[in-house]
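With one protein chain withheld, the remaining protein chains of the complex are depicted in position.
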Amino acid sequence: MESLNANLLHPRQRVGENIQRWREADGGEALRLAAQDPAAVLTAVQDADLRGLGGSGFPVWRKWQAVANEAPRPDKYLVCNGNEDEPGTFKDRLLLEETPHQVIEGALLAALATGINRVVFYVNPDLTRSLAALQAALAQWQGSDMLQQAGDVLGRPITMALVPGSGHYIGGEETAALEWIEGKFPFPRGKPPYPAQFGIYGCPTLINNIETLANIPAIVRRGADWFRNLGLGQATGSKLYSLSGDVLHPGVYELPMGTTLHDLVFTHGGGLLSGKPLKAVFTGGPSNTLLAPEDLDVGLDFDSLRERGASLGTGAMIVVSEGTGIVRQVAEYMRFFAHSSCGQCVSCKTGTATLSRLIDRIDTGRGTAADLATIENLCRMLPGSGRCHLVNGVAQLVESSFRHFRHEYQQALK
Amino acid sequence: MKRGLSLQDALAAYRPDAELAPPPKQIDPDALLNAYHPDHLRDGMATLAVGPNAGAQCPRELADLLQAEAYIDEVDLAGAEVTDTDVLVIGGGGAGCAAALAAAEHGAHVLLATKLRLGDSNTVMAEGGLQAAIEPDDSVQQHLQDTLRAGHHAGDPALVAALVGDGPEVIRWLIRQGMQFDQTASGDLHTRRAGGISAPRIVHCRDYTGLEMMRVLREAVIQHRGIEVWSQAPAVELLSNESGRKCVGAVLGSLDGQKLRIVRARSVILATGGIGRLHLHGFPTSNHLGATGDGLVLAYRIGARLCELDSFQYHPTGLVNPPYLSGKLVTEGIRAAGALLLNAEGRRFIDELQPRDVVSAAIIRECREGRGIHPDTGGVGVWLDTARLERSQPGLIEQQFPKLLARSRIAGIDPRRNPVLVYPTLHYQNGGAVIDANGATTVAGLYAAGEVAGGIHGRNRIMGNALLEIISFGRRAGFAAALAGHDRGPKKITLEHVNQARRALTLAGMPLTRHAPQMLPAYTAPGKEIWKA
Partner (left out) sequence: MTEDAGSESVVDLLINGVQVRAEPHMTIVEAAWAGGVPRVTGVGCLEGVCGSCRILLRRGPAVSVALACETFAEHGIEVLFLPAPAAARHQYELTDFKDGWDIQARFQEIFPEAARCRHCHGCVQSCPKGIAVEEGIALAAAGRFREAGEAFFECVMCELCDSACPEQIAPAHVGLFSRRITAFFHLRPPNLIHRLEELRQEPFSASDKKETP
């Protein structure tokens, strides 16, 4: 299984905050290459077709380009988004804990490629081990030659700060993170303007996911072609899949982008518990659509899943066997999302609260046919009505569960 | 009806500063009532053929329900979930909540079942206030006399004495539940006059008295650990013992798809409110959606005697336009504050503070004789001159009548600038189930409180006695129900009274095609049944 944990999670990389061992694993090499040709970093990322691995799947180079095109006002910011709070996603915390220097180097490369002088690491406050490792790692960079040299290449000093998040799920939304970093409650902002034009304190701001940034050093060091060849089919690079649910071996698996669902679950995940048949998979985390057993052959990459009407999201795959009820699962996720709605959009707050109540009613044997109709009406009415995508994800989750498992809801009615 | 002026023409002719002559003296109020009051519309009436009030006159719409079939048979109760409780209160308005709280105060386990949501009621819409004789130059005795006189001396003096005697204590009880009332600068409760009342006696909370009362009582009920509330649970039928002559509980249906449920209780209190949604004689109504006389039907079927079945109050000032507000109330308090009634000729035609039946009859006369005002959207009415009132007391409407202002604003009307079109609206059931001073009906185990009960208001209620009644008699019924003795031996629950009613209907040759209680009015496009679960 040479394809498993071959890149970011290669044993050589998993050295924690030990900067010496990181250097022995070619740590810092990418920065030295970038110092000679900073523009090549963006080109490499573009050729590698690296996508946003925090859920968007958006081409990373385009986001970088937008920020690179902006002048500092007077600064430019990079937010390294480690707020990871999505149920079933636990890859960023692993990267921070086990390869923080790889992440830091990636962040500095992004800064050089886009003209950013202020780097902010934004991490979920409950991830105590990750925070500790990152803090220790950052301390080793402060006042170091590497950081000094990076600043020289940029033409001004680069600062790095660690900001623990608020603990609110909504703080993972890009513009909500900006609000928190500015010292306010993490309410998502209305867009436009976009962070690239108007971010932290009005400065151009780039937000990238931890896993996305961790990939940059290897791309610069080993080249776009190497990165492309890691993936299967049209997909490029490797992906950290967070596998959980009713499988024998839940955990984080770094595999070629485009690995099939079947391989992830059965070859690597050890198959379903007690040999029960597969029932469904919450793909990309629960605020997305479900996959059913007939989708076991799908390649887990952004494009293949979109063709299947689903989404890769963060790469979380929550596996449900025949021993688990869908209504209960959806009720649990709905409770989480209803609680997480920040409140500034009445449609989202009231909509998710109502969906949660009704699904909970059905789950506890108090639901009626009228409740089913109300749920379906809400799924149709709510999307697009909020400032961020929380309400859309919720509608997708519920609507998808209805499409595949309406009979389960029906059976639970009183 | 002779046609009067169009609304546009009447507005064009209106002058808020015109000199107004006083209204002509009303020499013979009884003649006015006989000629114009809807209670005297003979062809809308039917004679009851069965039951304790056989031979009595009552509006056709109500007679059809009182003499209708029950919804269920004994076989429908098979497998129904059974709940035991001490006191079952049917109805979640002011009387129901007061009864539940009183019963619970005495340690009874209370189940309050309401067919809509707790607080959905006529109480919440009440505006004007409650009567209590608290001013120095007023007395409880005067309150008693005003009530009996306005009711044309048809009221039961013992019940009225109980009502008026309770007045001040009821206010204190309400304040202790957390209800606010308007005060003067000296801290006294502000009191107002009203039609047929000899002294200022109405205490109120601006024109939102019912809302203030209902939200407080609802919260008190919800918070009370001894009261359980079932919503969306209409009473489908009462339950009787094997002789069919004692009430031992009720069968509750569901408006959200649940099965029938049985409740066995030591005492049952009917607090189901009024009948406005029956639209007697085709009148619009001020009542809430659920006012379909369910309690009257259930009481009659189990053999309770009713009274004053041919007497209903038409409140003089119901809104006429826009259509969605048709029949909705404008409080008498605004006439007490000085607002006048003008016909299409711009003239006063009645002393505005006469009792309601007289004022309503006068308005109907004006409209029928061609002095009414007709909006394009239908209906007819006279002016309630709120604009003149605002001119004489600027700011009064906003300060004292915020509910009128709020509703008008949404409707695109400004009562401070223009007079408001009004017409009598079916507002209140003067009679109802016969009760004693403890709220007990003529059927053992069955109590009644609030609008569904009768014998207090005679043939015409004065303002402020309804809100007083619901608390006064709600509490009396609640206490009495809680203290009612247990039956000896095992309790049999049956629908024997339904069988007896069926027998009577069949022997009287009545059709058995209509079912009652109605529960909800049917306001839908033809052919579309909306109340099925």
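The first chain written gets the first letter, and so on, giving A and B; residue counts start at 1 in each chain.
Operating definition for what follows: a residue touches a chain if its C-beta (ideal position, glycine included) is under 8 Å from a C-beta of that chain, and two chains touch if they have at least 3 such contacts.
Not measured: the values here are computed from a predicted model.
Novice: Sort through B:L62, B:M179 or B:A516 and give me the one touching the missing partner chain.
Specialist: B:M179
Novice: From the listed residues B:R149, B:R245, B:R347 or B:H515, report the one that touches the chain absent from this view.
Specialist: Residue touching the chain left out of view: B:R149.
Novice: Which one, B:L116, B:V251 or B:V420, makes contact with the chain that was left out?
Specialist: Of all options in B:L116, B:V251 or B:V420, contact with the hidden chain holds for B:L116.
Novice: Just one of B:P24, B:G107 or B:P322 touches the chain that is missing; which is it?
Specialist: For the chain that is not drawn, the touching residue is B:P322.
Novice: Among B:G187, B:G395 or B:G485, which residue is in touch with the absent chain?
Specialist: Looking across B:G187, B:G395 or B:G485, the contact with the absent chain belongs to B:G187.
Novice: Since one chain has been left out of the picture, which residues of chain B touch it in the full complex?
Specialist: 116-117, 119-121, 124-125, 132-136, 140-141, 144-145, 148-149, 153, 157, 160-161, 164-165, 168-169, 171-172, 175-181, 183, 186-189, 191, 206, 208, 210-212, 215-216, 218-220, 222-224, 231-232, 255-256, 288-290, 322-325, 328, 377, 402-403, 406-407, 410, 520, 523-525, 527-533
Novice: Mind listing the chain A residues that contact the chain we can't see here?
Specialist: On the chain A side, contact with the omitted chain comes from 185, 187, 339, 341-347, 349-351, 353-354, 357-358, 370-371, 373-374, 376-378, 380-382, 384-385.
By definition in this document, only the chains that are shown with their structure count from here on.
Novice: If you average the CA atoms of chain A and of chain B, how far apart do the two points sit, in angstrom?
Specialist: Taking the average C-alpha coordinate of chain A and of chain B, the gap between them is 61 Å.
Novice: Which chain A residues qualify as touching chain B in the complex?
Specialist: Touching chain B: residues 368-370, 414 of chain A.
Novice: Tell me, which parts of chain B touch chain A in their complex?
Specialist: Within the complex, chain B touches chain A at residues 256-258, 533.
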